[in-house]
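Below is the structure I would like to discuss, written out as C-alpha cells.
Just one protein chain is left out here, and the rest sit where they should.
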Amino acid sequence: MNPDYSLLIPEYILAVWAALVVAVDVMMPKLRRDVPAYLAALGALAAGIASVLYIDVNKGFEAIPGVTIMHVDDYTTYMRVLLCGIAVFILLMSAQFVRMRLSHAGEYSAIVLVATLGGMLMVEGTELITSWIALELLSFCFYTLVSFARRELRSNEAGLKYMLLGAFSTALFLYGLSLIYGVTGTTTYDGIAAALSNRGEDLTLALVVGFVFIIAGLGFKVAAVPFHMYTPDAYQGAPLPITAMLSTTSKAAAFALFFRLFTTAFLPAHEEWKWMIALIAAVTMMWGNLVALQQTNLRRLFAYSSIGQVGFMLIAVAAATQDAGSSLLFHMAGYAVTNLAAFTIIVVFFNREGSDEIADLAGLAERQPFLALAMVTALFSLAGMPLFAGFFTKFMLFVSGWDAGLEWLSGVAVVASLISLYYYLMVIRQMYVIAPRVPGRFRTPALLWGVIAVLVVGVFFLGIWPAPLLDAADTAAAFLFRA
Amino acid sequence: MQIHSTEQVVFYLLAVVAVAAALGVVFAQDIIHSALFLVVTLILTAGVYVLLSAEFLSLVQVLVYGGGVSILVMFAVMITRVRDARGPLDGAQKPIAIVAGLAIVTVLVLMISRTEWQQAIPAVNRPDESPVRVQRVITQTDKGQLMSDTDAIGHDLFTTFAVPFEVASLVLLVALVGAIYLARGEEDEVT
Amino acid sequence: MIGVEHAWIIPAIPLGSFIILALLHNVLPRKGDWLGVLAILTSFALVWFVVADAFTNYPDHLPGRESLEWIEAGRFRVDLGIHVDEVAIVMLIVVTTVALMVNIYSTGYMQERHGLTAEEQRRLLPATAAAHGGHGDTHGDAGHVESSGHHETASAVPEPRYGWFFAVLSLFAFAMLTLVLADNLLLMFAAWELVGVCSFFLIGFYWERRSAAEAAKKAFITTRIGDVGMLIGIIMLWKATGTFHIQTVLHAAETGQIGHTYLVISALFLLMGPIGKSAQVPLHVWLPDAMEGPTPVSALIHAATMVVAGVYLVARMLPLFEAADLLRVILTMGMITAVFASIVALAQTDLKKVIAYSTLSNLGIMMVALGAGSVTAAMFHLMTHAFFKACLFLGAGSVIHATHTQEMGPLGGLWKKMPITGTTFIIAALANAGIIPLAGFWSKDEILHSIDSHAGVVWFVIALVWVVLSGMYTARLVGYTFLGKPRDQHIYSHAHESPFAMTLPLIILGALSIVAGFPILHEVGNSLGLPGGISEFLLTPGEHAEEFHFNVGLATAGTLSALLGMFITGFLMASPGRMARFTAAIPGPYNLVKNKFYFDEMYQWLIDRVILVVAYGVAWFDRHVVNDTGVDGFSSLLNYTGFRLKFAQTGKIPNYALAIVIGVLTLAVIAFSTNS
Partner (left out) sequence: MIPMEHVLILGAALFAIGMYGVLARRNAVLILLSVELMLNAVNLNLIAFNVYLRPNPATGMVFSVFVIVIAAAEAGLALAIILRLFRNRRTANVDEADLLKW
C-alpha cells in the first residue's frame, strides 16, 4: 500500500522548476539578470494553480498505514495558494532589484522557490520530524538569501545574526520536541493528541517545559518578543525583496505550522500553554508597536510593525478555536497583501534612490503621488482602518480572542493598534508634509506600477468585500477542528 | 547511589568526562582546544549511545559529527586564521551567562526528577520491574522479521520518513549551494 | 417608487461619485466638481422620496429595513443593513442638506488658496514658484491683499487639489450617510472610522502648512482614543448578545438579558466613542485645532455632521444607556462641556475658533438633553444647530474669502460691505443665541423643557447660565466682525461680497435658520404631513409622545437670558476701550478663559506627572517632554517608552540570545510555580 504521491504535485513543480531556473541560468550566461526571476515567478504561479486543484481534497499522506506524516486539506490548500501568490509577487519585485544589485540571479530565484516549497511542507506536515525538516528547509533558504548580497557588510551581518540565532533557537525547539516525544512516545500529531488526552498527572511538568521550548523555537521563527531580536537587523540587512519575503512567507508558514501543531496535536493540553502564548502575545504587540515609534529606517519600522502584527496573530493561536483559526488565516492573507504592497513601493523607491530611511521619503507625495497614495493605503490597512483590508482581519482576531475568554488580551490589542496608528501617521506625514530633500519627479516602472496597483486593489477588495476570502479561511480552519 | 553493574560504572565515567569536556568547549581560551574538546564530548556521547544499545547512531555520531563537523570547524579556523586575532574569546556577558546556564540546568533537572516518566510508557509494553530495563530496539516488519537498531532505523527511514529524508537532502543541497556561493571568491562580484 | 427600504441608494451615490472622482478628477472638466455636487444633489432629492414614503400612512412604513449578508464566520455575522426610523430620517435630511450646501459653496470657495507663506507656496507649486515670487506684493489686484502688520499673506493661488477635495467630500458623504443608516454596530463603527479618515484628510488638506498637518494628526489620534473604547464596548455587547444588530442589542439590554455590571462597563466603553467624536470634555482638544481645515469642511464635518455622530449614536442607543443608569453621567458630562466651551468662546479672537467653541458648547447641550432622557430635544437641536452653525461657518468662510484673515481684531463693520453674508450671519448668530422665533429658540426651549421636567432645578439654572453665556459670545462675535467701525481700513476697503456660488448656500441656510424650528408647532407639523409636531415624530421606542405646548414662562426665561447675555457684551463693546478695561480689571479669570482653562497645558502637566510617578520616577524627565499639547504629551510618553525600549536592540548576538533565554526562563519559572 503505497502512499499517495500525487498529493505533492505542487511541491514537485516547485522543486523541478527551481532546478530548471538554475539550469537555464547556467546554460545561458548571456541572459539578462532579471529573466530568471520572471521565469521563477511563472513556476510559482504554476504551483499555485496546481494547488488550487486540491480544493475539497481531504487526504492524509500515509507513509505507512496509520502514520500520517502530511495532510492535504483545505487548510493546506489555502496556505499553499497564499504562499505561491506571495512568491510570485516577491519574484516580480525582485527582478529589477536583482539585476541592479545582485549576482547569481538563477540561484537567487531558485532558492526563493525552494523556500516556498519549504513553507508549503511546513503547512501540510502533521508529524514533528516532517514539519521540523520543512522548517529547516525554509530557514536554510532564508539564511542564504539574507546574506545573499555577499559583499555588503549589512547583509553579511544580518545573515550571521539570523543564522547563529536561528541555530540556537532550533536547538531549543528540538529540545522541546524531544520532551514531547518523551511524554507521548510518538511524533505524529494525531498520536500526540491521543496521548495527551489521557496522560498521567505527573507528566505535566515535562510537558510544560516542552511547550516552553517549542514556543521559544517557533516564537523565534514568527518573531515574537522576546525571541524577536534578530528581526529588525535581518530586515534591515537583507536584500530588500527578501525582507518582504521574511515578513510574509516566513511568517505565514511559521504561523500555519504553529497553529496546526498547537490546535491539532497540543489541543488536549490547551490549559497548559494558553497563558504562555497569551502572555507572549501581549508583550509582543506592546513592545513591537512602542519601539516602532522610534525607528528612523523604513525597514526597521516595518520589522517592528510586523512584530506588532505577530502579537495580534498570536491571539488566535492562544485562543485555538475554529473562529480564531479562520481569522488567523484571513488576517494572514490581508497582512500579506498589504505588506507586499508596502514593500513593492519601498523597492521602487530603493531602486531609484538607494535609500530606505524614513527621512528620505520626504515629499514623496510631490515627487511620485501614486507611490505615496499607495503607501497611505498600505499603512492605513496595517493600522486597521475600515475600507482597507486590515480593519476586518484585525477585528476578527480581536473578537475571536475575546470570545475565547481572552478579554484582557483583546483589550491590550485594541490599545496597541491605537499606538500603531501613530507611527504609520509619521510616515504619512513624512511623505506629505515635509519638503522633498531631492527635488524632481520620477516614474514608477510599468511592471511594478501594475504590481502595486493589483495589490492596492487587493487591499480594498479585502476591506470592502471580505466574505469570499473569509469563507475560504473558515472552511480551511474547519478542517483542523473536525473532531 | 547504588551501583548495580559495570554498565553503570562505565556510564558515569563517560558522563563525568563528557561534561568535563563540554565545559572545556565553552571555557577553553584557545579555539582549537575548544574544537578538540567538542570532538571528545561527541565521541564520549557516542559511547553512551553504545551503552543504550544504539550502535548505529554511535557510528553516525563518530563519523559525521566527531569527524566531519569537527574537521569542517578546523578548516574554518585555519582559513580564517581566527587564532591570530587577539583579544579574549569570551564576551562581556559571561557572568550573566553563568547565572543563566545554572538556572537552565536547575530548571531541567527539577523537571526531569519531578516527572514520573513511567507514566509515559504505554500500558502494553510497560515492563513489570522498575527501573525500566534497557532493551534492544526491535522492530516488527511486514514480513515478521526481527531486526537490530540499524535495521530498524533503516526501515523507518525509508518507509515512514521517506519524505522527510528527501526534504533533508534538499536542505543539504540548499546549504551546499549557499555555502559555496557565500564562501567563494569575489572575482565575479558586482557593485 | 422609492420606499424607505431603498434608502441604501442614498449613500451609494456619493460612493460612486467618490470612485469616479478619485480616479478621474484630473481628466474631468472643472476637475469634476459638478459631479460631486450632482451626486449629493441626487442623494438630497432621494431623501425626500424616502421622507414621502415614510409619511404615507405614517407610521406603517417605519422603520424601513433592508439587509444583505456581508460576512459570516461561525457565530460572527455582520450584515450590510439599514434601519430607517424617524431619527435616521432627520439625520438624512440634515446631512444631505448641509452637504449639498457645502458642495455648492466649495465650488466658489475652494477655487483659490489664500494666506500661503512663501515656503508653502513654493512647495505647493514648485513649477510656478519663481513666477509668483516669494512674497505677495501684488497690490491693487482684487483678491491679492498684502495686509498691514501682524499676519503674513502671500497672493492667492489656484487650488491644486481642487478635484481631490470634492472626491473626499463625496467619500465623507458616503461614510456619514452609512453611519446614519447602519442597522448594526459594526457597520456603524466602520463608517464611524471612515468619517474619521475623511476628517483626517480634510483637516490636513493644506498639508504644506505644518499646523494643519499636526492638527489632522491630533484630531485623528484623539478621536481614535475614544474609538478604542467604543470598539471594546461593541465587542463586549457582541459577546453578551451574539449580534451586532442595534435593535436586538437594545432589546437585550432593556429586558435585562445582560448582567447589570457587565452592561454598565460595556456602555461606558461604548460611550467613549461619542466622547471622542462629539468632542466632549476631556477629549475635546482636537476640535478647535481642526479649524485648520478649509472652512467648508469646518461647516460640514466639524459643525453639522460628523461631530454630531456621537450625539446620534447616544440617541440611537439611549435605551441601553438608560438600562445601564448612565443618563446622569451623560448629563453631567454634557453640561460641563457646554458651560466650559461657551466660557472659552468668550475670549477667543479667531473667528473660526469662536464658532468652534460654540459648536462644542452646543454638542454639550445636546448631550445634556440626552442625559435628561429626551431624544426629541437632542435630535431637534441637532437639526437646527446643523443649519445655523453651517451658516455661521460658511459666513465666516465668506469673510475669510473677502478679507484673507480670520482674526477678529482687524475686522469690523463688514455688514455694509457684505450685505448678504452679514445678514445671514446675523440671523444664524441670533438663532444660535436662541432668540424667538428663530430655529435655535425652539430647540433650546425644548431642551430647557426637558431639563426642567427630568433633571431638576439646579441643572435648569445652570442651563440658563449657559444661555446667557451663549448670548454673550454670540454678540461679541457679531459685534467684532460685522458691526461697529472697521478697525483696519486696508482690509475693509478691499472687502467685497462673495460670488453667487457662495452666497446662495448662505441664503438657503439663513432661511433654514429661521424656519427650521417651526415644525415643532402642531399646525406646521400637520401641514407637512406629520401627525403633530416634530417632537411627536422623533421618538425612540418606549418614549411617550408628549405634545408640544408653548410654555410662555419657559420661553420668556430662555429669551431673556439670551438677551441679557447679548446686552452685557453690547454694553462692554459700546464704547471703545471699555472691553479692554474690563478684561484688565479681572486679569486672572480673563487669562484663564483666554487660555482655554489651560486644558492643553493641564494635559501636559498631568501626563508629565503620571510619567514621573508611574513610569520613571526621575526628575530630569520633564525636560525630555518638550511638547505643547495633551495628545503630543501622550505620544511623548509612548515615544519615550519606545525610545528606552529600542536600546534593548544592541546589535550584538549574545545579547539577543540572552533575551531568548530570559524569555524561556521566565515562562519556565512561571510554569513551575503554577504546576507544583
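Letters A, B and C mark the chains as written, and numbering starts fresh at 1 in each.
By definition in this document, a contact is a pair of C-beta atoms (placed from the backbone, for glycine too) under 8 Å apart; a residue touches a chain by one contact, two chains touch by 3 or more.
These numbers were taken from a predicted model, which means no experiment stands behind them.
> List the shown chains that the missing chain touches in the full complex.
Counted over the whole complex, the chain not pictured touches A, B, C.
> In the complete complex, which positions of subunit A touch the hidden chain?
On the subunit A side, contact with the omitted chain comes from 128-129, 132-133, 136, 140, 143-144, 147, 150-151, 153-154, 156-161, 163-164, 167-168, 170-172, 174-175, 177-179, 181-182, 185-187, 232-233, 236-237, 294.
> In terms of residues, what is the contact footprint of the unshown chain on subunit B?
Contact residues on subunit B toward the absent chain are 4-5, 7-8, 11-12, 15, 18-19, 22-23, 25-26, 31, 34-35, 38, 41-42, 45, 48-49, 51-54, 56-57, 60-61, 64-65, 68-69, 72-73, 75-77, 79-80, 82, 85, 87-94, 96-98, 100-102, 104-105, 108-109, 112-113, 117, 120-122, 125, 131-140, 149, 152-153, 155-157, 160-161, 164, 168, 171-172, 175-176, 178-180, 182-183, 186.
> In the full complex, which bits of subunit C touch the chain not displayed? Write them out.
Residues 646-647, 649-654, 657-658, 661 of subunit C touch the chain that is not shown.
Convention: only the chains that are shown with their structure count from here on.
> Report the chain ID whose CA centroid sits closest to the centroid of the full protein CA set.
If we average C-alpha coordinates per chain, A lands closest to the whole-structure average.
> Taking each chain's centre as the mean position of its Cα atoms, how many Å separate subunit B from subunit C?
Whole-Å distance between the two chain centres: 68.
> With centres defined as the mean C-alpha position, give me the subunit A-subunit B separation in Å.
A distance of 31 Å separates the two centres.
> So, what's the distance in Å between the C-alpha centres of subunit C and subunit A?
Roughly 41 Å, centre to centre.
> Could you tell me which residues belong to subunit C and also touch two or more other chains?
655, 662, 664, 668, 672, 676
> By the touch rule stated above, which residues of subunit A touch at least two different other chains?
Subunit A, residues with two or more chain partners: 205, 209.
> Touching residues of subunit C toward subunit A in the complex: what are they?
69-76, 119, 123, 126, 186, 189-191, 193-194, 197, 204, 207-208, 210, 213, 217, 220-221, 224-225, 228, 231-232, 235-236, 238-239, 635, 638-639, 641-643, 645-646, 648-649, 651, 653, 655-657, 659-660, 662-664, 667-668, 670-672, 675-676
> Considering only the defined contacts, which subunit B positions touch subunit A in the complex?
So the residues of subunit B touching subunit A come out as 107-108, 110-112, 114-117, 119-122, 159-164, 167-168, 170-171, 174-175, 177-178, 181-182, 186, 188-191.
> With touch defined as at the start, can you tell me which subunit A residues reach subunit C in the complex?
Touching subunit C from subunit A are residues 160-161, 164-165, 168-169, 172, 204-205, 208-209, 211-213, 215-216, 219-220, 225-227, 229-230, 232-233, 272, 275-276, 279-280, 287, 290-295, 322-323, 326-327, 330, 363, 365-366, 380, 385-387, 391-392, 395-396, 398-400, 402-403, 410-411, 414-415, 417-419, 421-422, 425, 429, 432-433, 435, 439, 466-467, 470-471, 473-474.
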